[in-house]
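There's a structure below that I have some questions on.
Only a single protein chain was left out; the remaining protein chains are all shown in position.
Naming follows writing order (A, B and C), and every chain is counted from residue 1.
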Amino acid sequence: MSADLRVHIGGLELKNPLMTASGTCGYGDELGDYFNVSILGAVVSKSLTLKPKIGNEPPRVAEVSCGMLNSIGLANIGVQRFISEKLPKLEKLGALLIVNIAAKRAEDYVSLADALAKVSFVRGLELNLSCPNVKEGGIEFGTDLGTLSSIVKLVRKVFPRTLIVKLTPNVTRISEFAKAAENEGADGVTVANTYVGMAIDIHSRLPRIHTVTGGMSGPAIKPLTMAKVFETSKAVRIPIVASGGVFVWQDFVEYLMAGATAVEIGTALFTKPDAPARFLEGITDYLSKENIKRIDELIGSLRVNPENVPHLKRN
Amino acid sequence: MSADLRVHIGGLELKNPLMTASGTCGYGDELGDYFNVSILGAVVSKSLTLKPKIGNEPPRVAEVSCGMLNSIGLANIGVQRFISEKLPKLEKLGALLIVNIAAKRAEDYVSLADALAKVSFVRGLELNLSCPNVKEGGIEFGTDLGTLSSIVKLVRKVFPRTLIVKLTPNVTRISEFAKAAENEGADGVTVANTYVGMAIDIHSRLPRIHTVTGGMSGPAIKPLTMAKVFETSKAVRIPIVASGGVFVWQDFVEYLMAGATAVEIGTALFTKPDAPARFLEGITDYLSKENIKRIDELIGSLRVNPENVPHLKRN
Amino acid sequence: MPGNSVLETAITIDTLEVANRTFITRFRSPKIACMVTPGQFLMASFPETSDPLLPRAFSVSDAQEETMSLLYVAVGKGTGRIAKLKPGEPVVMNGPLGRGFPDMKGGTSVWVAVGGSGAALIPILDRAARKTGTEITFYYGARTGAQLVNLDGIKNINHATDDGSKGFHGNVVEMLKEEMKKGRPGQLFGCGPTPMLVAMKKGFESQIQTYLSVETPMACGMGFCQGCPVRKSGEGDYYLACKDGPVFSAADIEFEVGR
Partner (left out) sequence: MPGNSVLETAITIDTLEVANRTFITRFRSPKIACMVTPGQFLMASFPETSDPLLPRAFSVSDAQEETMSLLYVAVGKGTGRIAKLKPGEPVVMNGPLGRGFPDMKGGTSVWVAVGGSGAALIPILDRAARKTGTEITFYYGARTGAQLVNLDGIKNINHATDDGSKGFHGNVVEMLKEEMKKGRPGQLFGCGPTPMLVAMKKGFESQIQTYLSVETPMACGMGFCQGCPVRKSGEGDYYLACKDGPVFSAADIEFEVGR
């Protein structure tokens, strides 16, 4: 008998902890070329804004050692076209949908949440309070505790289903932000978005990303986000969605052991668009070999004495 | 005629911007097996504490994608044995020496600085206010503006030569810490120490580092530290020493363009203990091909409109 | 219309160095080979390492039955690795991707300007032209003769070199302008470095139906990342090079001016 892979975030049951990361699989519908998206725990769609956004000038992407920088600037078709054009496709594909939203003003988050609350196929929201690549708002919300709290509170009022807050890692102590989200009624936190990074083409002396700095993702950031997931798991009781640098199924298991309830696959999709299907096979095999009956037994199963951790002791 | 490679930090003239990073070449004396250390701008020795320290339990190091985690715990022979045993060797090797010091209490920083001020061969101090791997003090100093300021102020009083403050990158806005160091009279800042990271061995479910989290270094962190060097260069006038992920000589040039005055080689020494000699050749060739007469023309030479940078606009 | 793209583990057949730092590698890649149309590309990746991390984009240079070839200039980590593949070694290919050149219709004439690694497109375009009975002529430029790839069996190639060491003395756009004094094609295709494409757009788009294959940095090649914008003419909006291109009608797009 195969293991029970189900996990829960708020009232939402995911058939397994595999999710896609926002912005790394378009609106989710195009993944269907490479595997059946209904096998996923959840599809998280590209950050939507109230109005369509054309995004930043190129170059928007650059490769660095074991990672990449991006500065897409939230290019997206806007919430209305998403609802009319993309939702029917995703419904047909049998995806469980979590919609990621971003805005410059608190009111806009509320309008977005309000619009999406009316669409029952949208099973959850992921609030992007952490995009490092837009000139106003974006990361600012995510680095100020008060602003974060007030946005979560407002959105919580209008969105009754699962609400996840995606945090920026570019802060001194991410667990404080996770606690603030929990206090305002978030059902989960995503740890974390990309790290502010930069690279220069030394021949032209130009930055390799038009906005100079961009968000760094990929295997290079995995140990950093791992530490942040662990820190957060010691601070909150709500589920943690890990996001950062997953490239092989073992990374998935590592995040669960560090305390995550679900894990997003981002940059890996660019190289391996069928990664979720492969990971699911790898994890299923692993569970059966290790004779683990329920995947949630892995969550936070790291064998560790928190006393050993200088990083935590200081809390 | 070959280019003028000299750069200055406070009253100190370095013959070139290449430095070693503290803790990655022992006390500096052993580098001599692989190249002539007198070619370096400066040797920065392993963090010294007042009393000898045995360091953390193993495992202390683990490899991750394009990087490594370490948790050495400041294992060192203590300042007195350093002065009596290591200094004579370094003097014989013709090294220009900057000593890195670490402590748990402000008074201890002062005692260390006082002891080293008396040794004229010690041309500069690098204050490690950022070690992530000790249970008390360490990073704490580096994440609190007030503590940082007061330590720099006290040390400044007793140490008359070049004083560099090594900052932690594990904060929301590193430039604020750089400004605080500048305000208290530091001659330069090192940007930055290692990033808090973590990795798990999924088979044993044990952390791969005894202290669970460790400091991450190597090419993986280069884009992150690059962004922090750039941010800092827009905020302070004192020289910046870049430290993070340098692996090829081009990385050196990249850091100078981003605003650094000197650059430390750390983890690269483990794979290429002769890296400084190789880098110096690469840089010298590059300068002559590009017809650059003085290396300091490269400092901050990135062609960029700071208006484009969301990360800076928010200051 | 292009079919769906697939992930295929292609098997290296052999590699030939065909010019200075320039290679042709052939692969057994039956699924992609049978679907690809001229101007489409694929993303090659190296699953056993994270450095290089992202897949690399290559136009398919030729495809016949189960065999497909790439023609590339070894400039960095990815191309360097491909050039070192031993016969029998696998590499993961995602393709065919994007929209290629418009289908050729017999009886028309097509001129193709190529520069640098744009030469990759000569074999596949020539094969398509022969199949449809389209009259095709290539104008192939390089800095110097040593950089020109000798493509066996393909006639109708006119060379241009900046230093005059082979063929026309000057760049390929100057050569086209000379040729246009004598006659004009039904369609003009271009693939090569951006400055060449900029000059082609400026020089010819108002006179001839011109299609250009653009190169931008790409992270995914599949429309997932929004990393490859190409500005739409007249509008503030963008196409995606990987989904809407890499081949565009010159009239539809604008090139970014220097930053």
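One rule holds in what follows: a residue touches a chain if its C-beta (ideal position, glycine included) is under 8 Å from a C-beta of that chain, and two chains touch if they have at least 3 such contacts.
Just so we're clear, the structure is a prediction, and the values are computed from it rather than from any experiment.
J.: Among B:Ser2, B:Ser120, B:Thr271 or B:Asn305, single out the residue that touches the unshown chain.
T.: B:Thr271
J.: Going by the contact rule already stated, which one of B:Ile72, B:Leu87, B:Ala102 or B:Ile240 would touch the omitted chain in the full complex?
T.: Residue touching the chain left out of view: B:Ile72.
J.: Would you mind spotting which of C:Glu8, C:Asp51 or C:Asp244 touches the chain that isn't drawn?
T.: C:Asp51
J.: What does the interface between chain C and the hidden chain look like in terms of residue numbers?
T.: 48-51, 77, 86
J.: State which residues belonging to chain A touch the missing partner chain.
T.: 65-66
J.: Going by the touch rule given at the top, which residues of chain B touch the chain that is not shown?
T.: 23-26, 30, 33-34, 46, 54-55, 57-63, 65-68, 70, 72, 75, 206, 210, 218-220, 247, 267, 269-274
In this text, only the chains that are shown with their structure count from here on.
J.: Among all chains, whose Cα centre is located farthest from the one for chain B?
T.: C
J.: Can you give the whole-Å distance between the Cα centres of chain A and chain B?
T.: Taking the average C-alpha coordinate of chain A and of chain B, the gap between them is 33 Å.
J.: Report the inter-chain centroid distance for chain A and chain C in whole angstrom, where each centroid is the mean of the CA atoms.
T.: The computed centroid separation for chain A versus chain C comes out at 36 Å.
J.: With chain centres defined as C-alpha means, what is the inter-centre distance between chain B and chain C in Å?
T.: 46
J.: Would you pick out the residues of chain A that each touch at least 2 other chains?
T.: Residues 65-67, 206, 210, 219-220, 247 of chain A touch two or more partner chains.
J.: Where in chain C do residues touch two or more other chains at once?
T.: 50-51
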